[in-house]
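Starting off with a structure, shown below.
Here the complex is missing a single protein chain, while all its other protein chains stay put.
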């Protein structure tokens, strides 16, 4: 690690928060690390920009935004006499900064195609451990908090809970960049209402309507943005492209790809064989590898690969229908037959073009409640504290079904 | 009416919408009329500025903002092939512009004190009819729509319904000026989702989450802003001041007051005897008459009047408690006894300083539903169209109780 | 002073800054003082709301906003190793909070009519000294800084200079509420660029373009907003109303007015005889006294007073022309003759209705420069530091002339 000059860049512009300050040089060095810089090349919202053209913000920016909100939260809690040591402060900032560092290119698509059975959280942890070595143990406390193992429960809840700093930034940021102003939440106010009681992160009583609003805004963002049908179809095409490529790779077919993408296409990667080398390769893989390969695959000999790739590149996507109930088997069958004829593909290839799936979202989870601190100092689950709004109803997952097929 | 030059001021700046255009010279002349100019001197939110110092916007600005949104709504509906004639357009703009013209100084406080049994809607209608004479019948259609008597139901619903233009502006405006960003609604999107089906104003299916968000935001604004306890206590003190003043006036006690305020203090005014002269006097009465009188009454001989007046002027209000259930009779009694002793007042005066009341808000009213137009062209009450959120629960009024007493 | 509970209201909502925190209980008590609460009833921009209907913000809000920015500035300077003691911090906050407390109703109009030869700064100082007694000397340091007598020059410059906190708030706030977005300045960035060199408040080199932008924005606000012709005519009519009222009062004519307004109308008030009693009376006088009196004067027997009053109340103002050069004497004469005939007034009354005046604005004043700290640690006047933009030109006052007369 090279020595840090005291005056190096410590302020970043943020269209949402104004200025973001980097609190100390350890955190500065982590941000400068290539592992973290890679997040500049991974968009936060994948292909949502095909629907919302403003949604090109990156995981880098989100992570840095989280760090900013974390500093605010710490300031608020300290003001309310919650003791948080200097070391805990740094650990919280690092933990939130790195909580998403294991995200792959185009976020979730990779997990469902070329890497199997390994979540981005696991990979985040691998990155943190590797960094901890490089930084000589200075990340240990951050890791403990990230893993939820710290004895002060609220520290862990700031990193991961139903009202964690992650959500406070991403809902605000995604709503800002998509222009879906209705998803906007008042992170400021929610943070101002935070407190700690019995080591539990809680919201003060007068913040109750803000929490309601937050849950409803999140629900809206899910159905209107994250699960927007055009985004869904694009993401699923991407998964299918990568699956097909992996299938071809397994057969030894040659594919244009960067060396890191090749590594993941031509090798079976799972939890078990995810070595430090794999991690290093993973750290080279970002949206640019994936999308530039897809662009080239438009001209690949394999018809399936080429057709799918062209859909993404030219934004001529499959048609998508969405409904409450499951799709009729005969309806699906008919769509498949039509697709086979129209595209001139084989029967065993049709599932790449006609597919259906369930999507669901649970607005509120009873198991890890958001606690409201009432005026007498008692904690109450928001689902019960709310005077009327049937938040209980929000605990049931909403399930919908969609089907995609060629236009 | 003096002839209008074509180039007279036709654009107003609005911090929320940017520029507001005045569509034609009839509307320009109505805006210039003293009846309408009076709205410049009536704040939209009464004493809420004692809690939210930014909330000094006027009914004038709100009315003009409504007119702006109405023009947007008309453009959207016409784009969707809903026919709206030039005359209907003008009538809609006038109706929304004048819908609140009957509001008294400090809004609702007057209705509960010096004027009895006459609502601001009735007075708005009186103003419109008077203006209609002055403008030679050009307001007739606007009045018909305002009264809900036009055969095209949606025209009336744009003026008054659970999703009318009035609400779309005031929620946005009040949230903007108070700084309670969580109350912010996307008027733009709600308007973009409007349509007409069977002469009924409806929201298209994909606007369903926006309607949910709108209802929750409105609910939040009620409990966090409109029914904020400090605002409540200030408004109730104001009502008590005016009641006391009227009481004194009836006894012939002299009171400093403008001529129009005197008119309402020294005469019994109700629906029955509300003549054109009364209307003219009402048109002179605004926040400035009321607050300047109160400032002077700080030094009045009547102790009750003077004590109450001082509370408002120096913002040293009564203490207020708020709770779900009703307050215990003996608790109230104790507060009264203490107040009598502390303030040195008589038993029959204590109710001016110790009082309790019920407040309630109904987030959604089933009787005049917000209709969602589903993909098959059918209408569904939002309470049933929403996939999960128990909007039904929102139809029950939430009731709370508060008590005020001297600190 | 009543004892303060630790948890009393310490946060205010601000549409511009989000939340404003009140740093300590001394400052809390000053804000609660009736002298300061009075600022809630004085608009920041006088009659500008006749042009910009959103401009109803008060001096109260501006003062509180300044306190917020001051805290930011202190944080920035401390971060850059400028030592500022706890006492100095409090003093700076108090000084900026009270810097405008001497403003009269409708701001500057009073100074030019019923009070002679006494500026609002002098009155501010009187208020501070009175408060200092009540608060047992705790305001002494604040007063020293306000008077520009503190040996650490930059402390005084934060309160009063060409780039003081006052300007940083009012330009931002006025631009926000008027909706004239072009006047918006980046207070945040300007503050972030502040530093102290040789006890002088300076701006770091990379803030040079921000300072330029600030000067141009201020210039724009002057000509487009503060000196907007409609605002000018309204303010001058107000001055004339008050002058006329004072004239009538001197003759013993009876005038409807609150006791504090009466005090200033019926007594000659100047620097010499401005006693503590005068101060107390002044502390009761606000926009409500003035405007409610004017409303009543619409029906006064004195034709001049009544005509002028009606203009303000109904917003039927005089016509105004504005130009670079001085108005021709014969042109003015013609307007006067017409006015006499049209209004049926006497020759010696015409000056109330036909008047002309010079207005001027100096965008930048060389005498108290804004210093830029260059990379080598040297100070340079912005007028010379700017690479090209001829800021020197901005030092010459721009002068215009206007004339008002009846339509």
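For clarity, chains are labelled A, B and C in written order, and residue numbers in each chain start from 1.
To be clear about the criterion, contacts are C-beta pairs under 8 Å (C-beta built on N, C-alpha and C of every residue); 3 or more make two chains touch, one makes a residue touch a chain.
The structure displayed is predicted, hence computed values, not measured ones.
Undergrad: Based on the whole complex, identify which of C:135, C:223 or C:274 touches the chain you can't see.
TA: Residue touching the chain left out of view: C:223.
Undergrad: Out of C:111, C:212 or C:235, point to the residue that touches the absent chain in the complete complex.
TA: Of the listed residues, the one touching the omitted chain is C:212.
Undergrad: Where the complex has a chain not shown, which of A:58, A:107 or A:386 is the residue touching it?
TA: The missing chain is touched by A:58.
Undergrad: Considering the complete complex, identify which of C:25, C:140 or C:186 is in touch with the unshown chain.
TA: Only one listed residue reaches the unshown chain, and that is C:186.
Undergrad: Which positions on chain B touch the chain that was left off?
TA: 11, 18-19, 188-189, 192
Undergrad: Touching the hidden chain in the full complex, which residues of chain A are there? Just list them.
TA: Counting over the whole complex, chain A touches the hidden chain at residues 12-16, 18, 32, 34, 37, 40-41, 43, 49-50, 52-54, 56-58, 60-61, 64, 176-180, 256, 258-259, 284, 286-289, 291-293, 295-296, 299, 313-316.
Undergrad: So that we can see where the missing chain sits, which residues of chain C does it touch?
TA: Those residues of chain C that touch the unshown chain are 181-182, 184-186, 189, 206, 209-210, 212-213, 216-217, 219-220, 223-224, 324, 363, 387-390, 392-394, 396, 398.
Just so it is clear, only the chains that are shown with their structure count from here on.
Undergrad: Need the CA-centroid distance for the pair chain A / chain C, whole Å please.
TA: Here chain A and chain C have centroids separated by 50 Å.
Undergrad: Roughly how far is chain A from chain B, going centre to centre by Cα mean, in whole Å?
TA: Chain A and chain B have C-alpha centres separated by 43 Å.
Undergrad: Whole-Å distance, chain B centre to chain C centre, using C-alpha means?
TA: One centre to the other, that is 32 Å.
Undergrad: Tell me, which residues of chain C touch at least two other chains?
TA: Where chain C meets two or more other chains at a single residue, that happens at 18.
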